[in-house]
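The complex is shown incomplete by one protein chain, all other protein chains being positioned as in the whole.
Right, chain A next:
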Amino acid sequence: MKKVVFSIILASIGILILIHIAYDPPLPNLGELKLKQEYAIKPTSPVDHSLFEELQKDFNSPQEVTEACIECHNQRHKEVIASSHWNWERISYVEDRGIASMGKSNVLNNYCIGASSNEQSCAACHIGFGMTNDRFDFDNARNVDCMVCHDNSEEYRKGSAMAGYPDRSVNLTQVAQSVGRPQRMNCGACHFYSGGGNNVKHGDLEESLLSTTREVDVHMAANGMNMTCVDCHSAENHNIKGKLYSVSSSDENRLTCDHCHTSTPHMDRMLDLHTAKVACQTCHIPTYAKVNPTKMEWRWSEAGKLKDGQPYHVTDTASGAETYMSIKGSFRWEKDVKPEYYWFNGHATHYVLGDQVDSIPVQINRLLGSAADNRSKIYPVKVHRGDQIYDPETNMLIQPKLWAAEKGDSAYWKDFDWQLAAEAGMKRVGLPYSGNHEFVNTEMYWPVNHMVAPKEEALSCEECHSRDDSRLAGLNDFYMPGRDSHAGLDFIGRLLIIAAMAGVILHGLGRIVSAIRNKEIESEEINTNYNQ
């Protein structure tokens, strides 16, 4: 009787285990549902600015609009003046450098290289008016541009090469009356078109996000959560959450997915364990630049070719992207790009103007982190490679003067003379120039954070855990099951198995042969007996 009971219990346990293995009931992800509910309700403005008398007038200059804003919002300009959107730099502690102020005034990139000496043009993405050179007054609240971020009418536009002033056609009254929470286009006007065109720099931030589908970006999709940039990049006192490591360096005021999603968002323990070492983006952004191509390579060394003494450009007929421009050099674009992967702990170092070049390719920015560092996670990264102007004698990268209104002002884009451009640029930033220039290979690292794919499209295990073409093939400072193995052990192990098989087969054959032979002897003996 006991035995029967025991075997029934055992059988039931067995069946339960099998059911558990074979069938995973789809449990609702309550955390995710709650988030969806929370973000389904879109914020509405508590006031209608068009009703305010102060704004029902003709504004003669954009500064007058700012003054009108400050009349009511009488402390906000101080917050803006403290922000990095205004200062274009940030003071932080940087490993190996100490306390440093870094930003667009002293950090380079390998696209248009640097803003210094080109402010007139570059300041189209400064939230101020009149930054024409390095003597801009960062304390003058009148020059704060409230409209560029808060215009909800899509009327406001910065003028081209107007030092941050709006285009002359902008109807300031209309803009002033329709201010509100920043919309996608407010952020996108700069962050989509940085580097001189749509999606040039980031690869994951571009105009297709203005109206997109879940396949491209689950957060911003019109048929998805329809979120705006500031839903995640929220701000407290105009200090906006999130860091862009082309210029930022410290792990501070960062925005990460787990702010909303927690570090255990999956309904699966195995996956949740990955979040300690793998950033969400790594699996959930299988490719970036999903709609329009992004620049992957920029060779300044090829700039300056002229046709009949005139600059020209070449456009790729298939993609519509420019592959050559006399003023900038040659480009390589790519769409649907698989990221590269690096350890990253939220800290980065940069090449700062005046630094000695210590490696070639020069790493314009370097993401810090390693497998051994337990604050590091694996992140997807867009690596932008190229070459740019460099002084082999001082061993420094050069800040060239690129932009000027007219010829004869040393600007490369007008005069096509690197010598003059290097001299003028370096003089402006107060650094020596030997008179010699070369082009040196450079790399820039852009963590990829946007264009999160629907969960069905997240990477499968095999994308990384595989011997050949693992996405993490380049990260060799840790052991990863499925990708790594001890070659010697595998060799010996296989040898052991083959030896065992061979031994067994030989032994077996030996037995069969000897059995037959023994039988023959026996039967011979019988036969001889019979014959006798």
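As a working rule, a residue touches a chain if its C-beta (ideal position, glycine included) is under 8 Å from a C-beta of that chain, and two chains touch if they have at least 3 such contacts; residues count from 1.
Going forward, contacts and distances are computed from a predicted model.
**Student:** Leaving aside the chains you can see, what is the UniProt protein name of the one that's missing? Options: "Carbon-monoxide dehydrogenase medium subunit", "ABC transporter permease", "FMN-binding glutamate synthase family protein" or "Thiosulfate reductase cytochrome b subunit".
**Tutor:** Matching "Carbon-monoxide dehydrogenase medium subunit", "ABC transporter permease", "FMN-binding glutamate synthase family protein" or "Thiosulfate reductase cytochrome b subunit" to the record, the invisible chain is "Thiosulfate reductase cytochrome b subunit".
**Student:** Taking the full complex into account, find the residue in A:H73, A:K338 or A:R511 that is in contact with the omitted chain.
**Tutor:** Checking the options A:H73, A:K338 or A:R511, the one contacting the hidden chain is A:R511.
**Student:** For the full complex, which residue in A:S263, A:S319 or A:N395 touches the chain that was left out?
**Tutor:** Of the candidates A:S263, A:S319 or A:N395, A:S263 is in touch with the missing chain.
**Student:** In the whole complex, what residues of chain A lie against the chain that is missing from view?
**Tutor:** The missing chain touches chain A at positions 17, 20-21, 263-264, 270, 272-273, 275-277, 374, 460-462, 465-467, 478-479, 481-486, 489-490, 492-494, 496-497, 499-501, 503-504, 507-508, 510-511, 514-515, 518.
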